[in-house]
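Sharing a structure with you now.
Shown here: the complex without one of its protein chains, the others still in place.
Here is chain A:
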C-alpha cells in the first residue's frame, strides 16, 4: 500500500521480489539478490561522459553544407531521440521506484535514468551547436505529427502503470471509480501485468527504436560528415547497450519465475501482447524511415534498407528474451554499423593473418573427414 521512503519493517531483502514486495529501506550493496544490477551500476558509472567534451565546431560547418533533405533526416532523428530520452530520463524513476523492492535494482534504476539525462543534455549541446535557434527544433517535438505518434506508443505503458500504482498506493487493491476514467481494476495481477508490458515496451524503446537514428548518424559519419555527432551517438549507444541488458534481465528473470513465481504466469499469459509490442514498434520504425527519406535518401541508406535493418534488429532483440523471431530478414543489411557501435576501448578483430590460416591449413590435412563428409572444408 502507501509508499514509504524508509520502510521501518524488519525483513530480509534477499527474499524480496524485484517489484511489488516491501519498499526498500536500507540502501546496502554488500549483498544482492540479483548481482547483475550491481554490476550494471558499476559499469554505467565507469562509462560516465559529458557531452561538452565532444567538439562540434566541424559539425556546424558540415550541417550547413548538407542538402535540405539531409538536414531534415538529421534534425528529425535528433528530435525523435530527444523525445525518447525525455521519456527515459524520468519514467524509470517515476514508474519503477515506487514499486521496487531490491536496493541494487533501485539504484540501478536511478543510475540508468541519470545516464538518460546526459543523453538529453547532449542533444541540447548538438542542437545549440548546429542551428541558430534551438527553440525551433525543440518546439516542433510536441507539435510534429510523426513524432507525436511515437510519443503515444513510448509513454502509454509507463502511464498506465503509473496510474495503477498511484491508485494502489492511495486506495489499495479493489475496483476504483476514477473521474473521467470510469472503473479501474487494481489487483496484484493487473499491476504486475502493467509492469511486465512496461518493461517490454522499454526494452523495445532502447533496443530497437534508437537504432534507426543510430544508423543515420553513422551513415553521415561514414561520409566524414557530422563526426562530432557520431562520437556522441557512439557514447549513447554504449549506454543503451547496458540499459537493454537491464530490461532483458528483468524480463528474463520474470519469465523464469526465479524472482517471483506469479510473474512467470503473467509473462506466459502476456507473451502474445509482448510479441505485438515488438512487431508494432518495428512497423512504426519502418514508417519513420519512410518519413525520414520522404524528400530523398542519403548515400548508403534508404527507407528500404533501413526497414530491413529494423526487422533484423527486432529479430535479434526478440531472440535475446526467448521469443520467436517474427521477420524474414536474417542478415544485417548494414553490417558496417557495428564497427561504429562498438566501444572505443575494444578492438575490432583486425584481419591479421597470424595464427589461423597457417594453423587451419595444417589441421585440414589431419581431418579424417568421415564424420563431416557433407561439410565444405
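In the analysis below, contacts are C-beta pairs under 8 Å (C-beta built on N, C-alpha and C of every residue); 3 or more make two chains touch, one makes a residue touch a chain; residues count from 1.
Note that contacts and distances are computed from a predicted model.
This complex has a chain not shown, and the name its UniProt record holds, of "ABC-type dipeptide transporter", "Ferredoxin", "(2Fe-2S)-binding protein" or "Xanthine dehydrogenase family protein subunit M", is "Ferredoxin".
Contact with the chain that does not appear here is found for just one residue of A:7, A:32, A:169 or A:325, A:325. Looking at A:33, A:79, A:209 or A:249, the residue that reaches the missing chain in the full complex is A:249.
In the full complex, chain A makes contact with the omitted chain through residues 36, 39-40, 43, 237-238, 241-242, 244-245, 248-249, 252, 312, 315-316, 319-320, 322, 325, 330-332, 335, 338, 341-343, 346, 348-349, 351-352, 355-356, 359-360, 362-364, 366, 368, 371-372, 374-377.
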